[in-house]
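Complex shown without one protein chain; remaining protein chains in place.
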Amino acid sequence: MAYFLQQMINGLTVGSMFGLIAIGYTMVYGIIGMVNFAHGDIFMVGGFIAIIAFMVLGLLGITWVPLALLCILILGMAFTALHGWVVERVAYRPLRGSNRLAPLISAIGMSIFLQNYVQLLQGARNKALPPIISGGIEVMDMGGFAVKLGYMQIVIVGLTIVLMIGFTLLISRTSLGRQQRACEQDMKMAWLLGVDVDRTIALTFVMGAGLAAVAGLVWLMYYGVIDFFVGYLAGIKAFTAAVLGGIGSLPGAMLGGILIGLIDTLWAGYFSNEYHDVATFAVLVLVLIFRPTGLLGKPEIEKV
Amino acid sequence: MTATAMTTTAMNAAAALPLLQVDHLSMRFGGLVAVDDVSFTAMDRQITGIIGPNGAGKTTVFNCLTGFYKPTVGRLALSHSDGREFLLERMDGFRITQHAHVARTFQNIRLFPRMSVLENLIVAQHNKLMRASGYSVFGILGLGVYRRAEQAAVERARYWLGRVGLTDRANDEAGNLPYGAQRRLEIARAMCTEPVLLCLDEPAAGLNARESEELNELLKFIRDEHKIGVLLIEHDMSVVMRISDHIVVLDYGRKIADGNPEKIRNDPTVIRAYLGEEEDETLPPEVARDLGVRG
Partner (left out) sequence: MAEATVNTSAAPAAATGARAHEPSFVYLVKDALATGAIALALAFPLVGFRTVDRGSTTIIETRFGQMFLGVAVIALGRFAFSLIDAGYARAILAGSGVLSVAWLLLVAVDPGGAAIFPLGWMSWMLVVSVALRAAYVSWGDRSEARGDAVSPGDRVAATVQRLAVFFGPVLLLFAIAMPLLPMADQRWVDLGILVLTYVMLGWGLNVVVGLAGLLDLGYVAFYAVGAYSYAIIAKTFGLNFWEALPMAGGLAAMFGVLLGFPVLRLRGDYLAIVTLGFGEIVRVVLLNWNELSNGPKGIGEIPRPSFFGMPFTPAPPQGVTSFHQWFSAHLWEIGFSPIQRAVYLYYIILLLALLTNIFTLRIRKLPIGRAWEALREDEIACRALGINPTNTKLTAFAIGAMFGGFAGSFFATRQGFISPESFNFIESAIILAIVVLGGMGSQIGVVIASIVLIGGPEWFRDLESYRMLAFGGLMVLIMIWRPQGLLAFREPTILLKPKAGPP
């Protein structure tokens, strides 16, 4: 029981990160109907920017943790969002309206490019960061097994909740969110009604990349290492989360992320550590077979 | 003109058997009722027009018929002349064409733009050729069985190319054809599947007067020479009124009238649906002419 509880806590933490990445997939899919394969690598870029920012701040002598974290959060989101914006501008915007294969190939090309770009610039080896926030609370002790809730885990889940609330408000209350939803429903009509479609799509990428940057930051702090290839598997898992929750649905992405985090962790905890990636993949295939619309997704009506 | 049309109708009516029977068809998307309890019958060797204002549910009826949507409620029975009957609402989209032999065209033309005109027509004969090629085994081996079948397919294509006047463009990319030619090619492609029921979704949209006239002739030819049923969605009243043997009028998803062109032309419900509550005097002259309303 205690072991289970511990796994649940860990799963929830990991799931929050997947959820943050999944939002980027789901929003882009919702608005332009493509899988942004480079999104996992944007997350990786976010992680690298975070580790560099940590070290630069360290050199500058800003070591008070809350201040440093805030700076890194803002810097990381800004620089990563810029990467997201440029990727959209360079690799996807010119392809709007071309055949359906072209944006996918462009996206995978961008993904390969980003991986190798970071590998060339920062080296192929793992980058390690000493733990910033350590320690935790002992929630309970059951039969000699202590269930621990790390401060880091509290920060991650708390940060995710705050971001999700802010983000939901952004989408539901602001005019930007309204335009975004309008484009999602009918891009042509939104355009005719004076919505700047290009700007809206660009901002969707920027928002997705911003959340991925946060995921990259907390990933780095939670695991303590990052490498140029980390976006590949994390990207696939986050996409699985988006599909599981129902692609196009924001609460779905978060829910899917948490479920995938739990499945991943529980599988590793109870069955075999080697095959937990396989478990996620099996979930993806099963969802696609039995419920392609996911848990919270709306069925797609084919326009003939 | 009207007299000849009437005789053909009368003649066909004598020989006509019910081809497609639509009973209580309803289609809902979430809360929206796109088609609401529509029933009608389309006769073999007749052109049945489906008309109605925008959003009346015409294309949805087509999509149900050709398996792109599964109807919420309703029975769509297609009877072949050999007595076989197909319940279209239970079949997958591609099987409806493959087995029940219903072919369709699309409101926004859907050709294979980077394939040649001839290839478009050959692809339409896919199932027949697949069998002839022994599901590709004979074809890979280059056996004569397949070569003869392909030759026959080319001849059928040649026939329809001649019919729609595209023989000269046979080897060009379909995407490079002018708009009117693309519409004709789509009809030829549908005919290459050897249908018993041809469903045309606004075939006259975007055509000029001359092309529209040619289209009328083509459709009458298909009805009279190939002896199949044609289901026609059309906005252009001059086309519908002149060539339809039977007309079904939809409005807000419901059927509001059903009958021969003469009857529809004078039906007050239809006039109201199209023109609102006002009387004839306020009709713009070209609408009045198209509807054939006499002042």
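Going by the order they are written in, the chains are A and B; count residues from 1 in each one.
Throughout what follows, contacts are C-beta pairs under 8 Å (C-beta built on N, C-alpha and C of every residue); 3 or more make two chains touch, one makes a residue touch a chain.
All figures in this text were calculated on a predicted structure; none of them were measured in a lab.
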| item | value |
| --- | --- |
| Touch partners, limited to displayed chains, of the chain removed from view | A, B |
| Contact with the hidden chain (one of B:42, B:56, B:124 or B:230) | B:124 |
| Selected from B:46, B:59 or B:97 as touching the chain missing from the view | B:97 |
| Residue among B:158, B:226 or B:254 that touches the chain left out of view | B:158 |
| Chain not shown: contacting residue from A:139, A:171 or A:236 | A:236 |
| Selected residue (touches chain absent from view) among A:4, A:64 or A:275 | A:275 |
| Contact set of subunit A toward the excluded chain (per top definition) | 29-35, 37, 45, 48-49, 51-53, 55-56, 59, 75, 79, 82-83, 86, 89-91, 93-106, 108-118, 120-123, 125, 127-129, 183-184, 186-188, 191, 197-198, 232-233, 236, 239-240, 243, 272, 274-275, 277-278, 281, 284-285, 288-289, 292, 300, 302-304 |
| Where the missing chain touches subunit B, by residue | 66-68, 93-98, 103-104, 106, 110-116, 118-119, 122-124, 126-127, 129-130, 133, 135-136, 139-140, 142, 146, 150, 154, 157-158, 161-162, 167, 170-171, 189-190, 193 |
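Operating definition for what follows: only the chains that are shown with their structure count from here on.
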| item | value |
| --- | --- |
| Chain centre separation in whole Å, for subunit B relative to subunit A (CA means) | 48 |
